[in-house]
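All protein chains of the complex are present and in place, except for one that has been dropped.
Right, chain A next:
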Amino acid sequence: MSGPVSAQAIHVGSDLDIVRIRKVVREHAVAAGLSLVDQTKLVTAASELARNTLVHGGGGEVTVSTEGDERGTTIRLVFADRGPGIDDVDKALTDGFTTNSALGLGLGGARRLVHEFHIDTEPGRGTTVRIGFHAPNRRGR
């Protein structure tokens, strides 16, 4: 299967939704022509961030899309929740920082695995993490 894959929104309400998100992200990654290593990096980042949406954000929605512009193809993922938000984003991005005795590698690790990474969060209002992964046809890489 090649060519563009249309945007998909997936509700995150249980651990099995994380499995579905991994599958959908993999489909976009394969369609965009990512190498096996790059597919694995993107799917792993998606799995970490979707689990944060579920566990820390209390559930939410993930949107997966493949976009093309004059510079090439980018896979964009948005993880949105209306949970408690993050008080100190710099601290949350530090490897090993966790508020629930997990490993604390999800946010910082996901940022290392992808090409674009933005967090919008407000205490009490929720968290939105946006990531982008560039396909190899992109110029200027």
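Operating definition for what follows: a contact is a pair of C-beta atoms (placed from the backbone, for glycine too) under 8 Å apart; a residue touches a chain by one contact, two chains touch by 3 or more; residues count from 1.
Everything that follows uses one rule, which is that contacts and distances are computed from a predicted model.
A.B. asks: Looking at UniProt, which of "Tryptophan 2-monooxygenase", "Sarcosine oxidase subunit delta", "Anti-sigma factor antagonist" or "Phosphate transport system permease protein PstA" names the chain that isn't shown?
C.D. replies: Spelling it out: the chain absent from the display is recorded in UniProt as "Anti-sigma factor antagonist".
A.B. asks: Out of A:83, A:106 or A:126, point to the residue that touches the absent chain in the complete complex.
C.D. replies: The single option touching the absent chain is A:106.
A.B. asks: Tell me which residue among A:28, A:41, A:56 or A:134 touches the hidden chain in the full complex.
C.D. replies: A:41
A.B. asks: Check each of A:18, A:92 or A:129 against the chain that is not shown and name the one that touches it.
C.D. replies: Spelled out, the listed residue whose C-beta touches the missing chain is A:18.
A.B. asks: In the whole complex, what residues of chain A lie against the chain that is missing from view?
C.D. replies: 14-16, 18-19, 22, 26, 36-37, 39-41, 43-44, 47-48, 51, 95, 102-103, 105-106, 108-110, 112-113
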